[in-house]
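Let me give you the structure first, and then I'll get to my questions.
Then we have chain A:
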Amino acid sequence: MTYTFNFDWIAQYWPVIVKGILITLELTFVGGVVGILLGILCAFVKLYGAAPLRFVVGAYVELIRNTPFLVQLFFIFFGLPALGVRLGELEAANIAMVVNLGAYACEIIRAGIQATPKGQFEAGVSLAMTRLETFRHVVLVPSLQRIWPALSSQLVIVMLGSAVVSQIAAEDLTYAANFIQSRTFRAFEAYFVSTLIYLVLAIVLRQAMAGLGVLIFPRRSSR
Partner candidate 1 sequence: MTDFTLWDIARNLLLALRWTVLLSLVSFVGGGLVGLLILFARIARPRALRVAAKLYIELFQGTPLLMQLFLAFFGFGLFGVSVPAWLAAGIALILWAAAFLGEIWRGCVEAIARGQWEASASLGMSRFEQMRHVILPQALKIAVPPTVGFSVQVVKGTALTSIIGFVELTKAGTIVTNATFQPFTVYGLVALFYFALCWPLSLTSQALERKLNVSHSHY
Partner candidate 2 sequence: MSLIAITDVHKRFGENEVLKGIDLDIAKGEVIAIIGKSGSGKSTLLRCINGLETIDSGSILVGGVQLSSEEKQLRDLRQKVGMIFQQFNLFPHLSAGRNVMLAQTVVKKTPKAEARKIAEEMLDKVGLAHRFDALPDELSGGQQQRVAIARALAMKPAALLCDEITSALDPELVAEVLQVVRRLAEDGMTLITVTHEMNFAREVCSRVVFMHLGRVHEIGPPAEVFGAPKTPELRQFLGVN
């Protein structure tokens, strides 16, 4: 027997898909912005902070990077209520994304800062700037520029990884695909279409990050 593909359901269900896309984008946006800020903070603490703080950040980074995102999500959504922290699906998904990206961003940014020539930092301090001022004005921007491609890749990974938030019933793109396949019994087609959409989102996100990089970082005058 040969299987005949059927995509007629798209006509009826496209609003579900669009809503899913928007939620996926919202999660990625919040995760990206807050996660990178968290990463910068953690990188600063890890490099210049007091020993106990460095330890806490180090433990956070290692714990997150060595456990699956899905388990982190379950722990936040199902586990935390035991401590009296009750979260909605979207809140939990957002927090999980931020916490996850924050750990990876911390390592990436730290590596970028450490690649900054030592003289830069010394020059800043010698001009009577404080550590924090030097960090903010002299070290951070060139460091971010250096690791922007790595950070962009990580954001794409996090966006693709966000597919699992459907498992706590956050209504993202994967949730939409699950919903559609349960109604239409067109599982393969539903997942195929959403896979293609993810692929497009990944490509667009990568381009957007590259464009953003050009916008926020001063261009080296090549002429």
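On how the list was made: all candidates are chains of the complex that A comes from, given by their letters.
The rule we apply is simple: a residue touches a chain if its C-beta (ideal position, glycine included) is under 8 Å from a C-beta of that chain, and two chains touch if they have at least 3 such contacts; residues count from 1.
None of these values were measured; they are calculated from a predicted model.
Participant: Need the partner of chain A in this complex, chosen from 1 or 2. Which is it?
Facilitator: Considering all copies, chain A is touched by candidate 1.
Participant: List the residues on chain A that touch candidate 1 in their complex, please.
Facilitator: 1, 3, 62-63, 65-72, 74-75, 78-83, 156, 160-164, 167, 174, 177, 187-188, 191-192, 194-195, 198-199, 202-203
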